[in-house]
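The other protein chains are all here in position, but one chain of the complex has been omitted.
Entry: chain A
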Amino acid sequence: MWMRKLRILTPFSQKLLFTKRETITISSSYCKPEFDFHTVEQFFPQYIRRVNFRGNNLGFCGRSLFSCEAAQRNSCWNCCNAKAFLVCTDCGCVQPVDHSVDYFKIFGLEKKYGIEGENLERTYKDWQRKLHPDLVHTKSQKEREYAAEQSARVIDAYRTLTDPLSRAIYILKLEDVHVDEEEKIDDVELLTEMLEIRETVDEAADSQALKQIQEQCGVWTSGQIPIQGKFEQSSISFADALQSRKYIEALAAIRRMTYYKRANEEIVKKL
């Protein structure tokens, strides 16, 4: 099998021959039926990296031959070392998107809802420093494409995790719970509350009054608290429901969060 592959690759290998003689010599000297990639690597680690680089430039490349897709899924496509994540820890090479890596993993977090204290911004910027398309233009076309996808995914992950509502929806999705954001609500209590909020917002005379609805306490009578407080409450009840795996309750909390968030946006628009 190894031989056949080599034969198919011959025109390509000839091209390599022009640029670097040793290429062919090594390949042909290593003709054994069962090709063990790691052995080659032990012997000629630098050589392999070089061949791969060249292969990328020529488009049709020795990928099926030298890349480790055949070897191990978790290792780097370029140097085949290390357990590669978004970026190979060994050769700094950007990896293709692996959808089994969830957003929490990207940020090195446990898969849980309450991550308020974490410094996402720093990790986000550290990733972008390695992945952002602006910084990888000296690399191969293939790696640039990986970087573009990974960078976009990190942006999305950051956006999703920093917002409590989208984080809640995302975590439920990871639990295979479907969230229908546009469903009609039949919760009478919530509906009346929303109507009340809307009325108060419409009646609010100035931005001072609006700010009060939004965040300040004081003028509110029994049981009525400002929108931001309500949002946080729902967020807490979501965390509780999620922990005890009560998904129906978790969904209800998301519904409330969605509505409070919208109400808050309305207020901000009017401010």
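Methods note: contacts are C-beta pairs under 8 Å (C-beta built on N, C-alpha and C of every residue); 3 or more make two chains touch, one makes a residue touch a chain; residues count from 1.
Rule of thumb we're sticking to: contacts and distances are computed from a predicted model.
Undergrad: Leaving aside the chains on screen, match the unshown one to its UniProt name from "Ubiquitin-related modifier 1 homolog", "Protein kinase-like (PK-like)", "Heat shock 70 kDa protein 8" or "Conidiophore development protein".
TA: "Heat shock 70 kDa protein 8"
Undergrad: Considering the complete complex, identify which of A:96, A:114 or A:133 is in touch with the unshown chain.
TA: Final answer for the missing-chain contact: A:133.
Undergrad: Out of A:155, A:177 or A:190, point to the residue that touches the absent chain in the complete complex.
TA: Considering the complete complex, A:155 is the one touching the chain left out.
Undergrad: Among A:88, A:106 or A:169, which one is in touch with the chain left out?
TA: For the chain that is not drawn, the touching residue is A:169.
Undergrad: In the complete complex, which positions of chain A touch the hidden chain?
TA: 11-12, 58-60, 121-122, 124-126, 128-129, 132-135, 137-138, 148, 151-152, 155, 159-160, 163, 165-166, 169-170, 180-182, 268, 271
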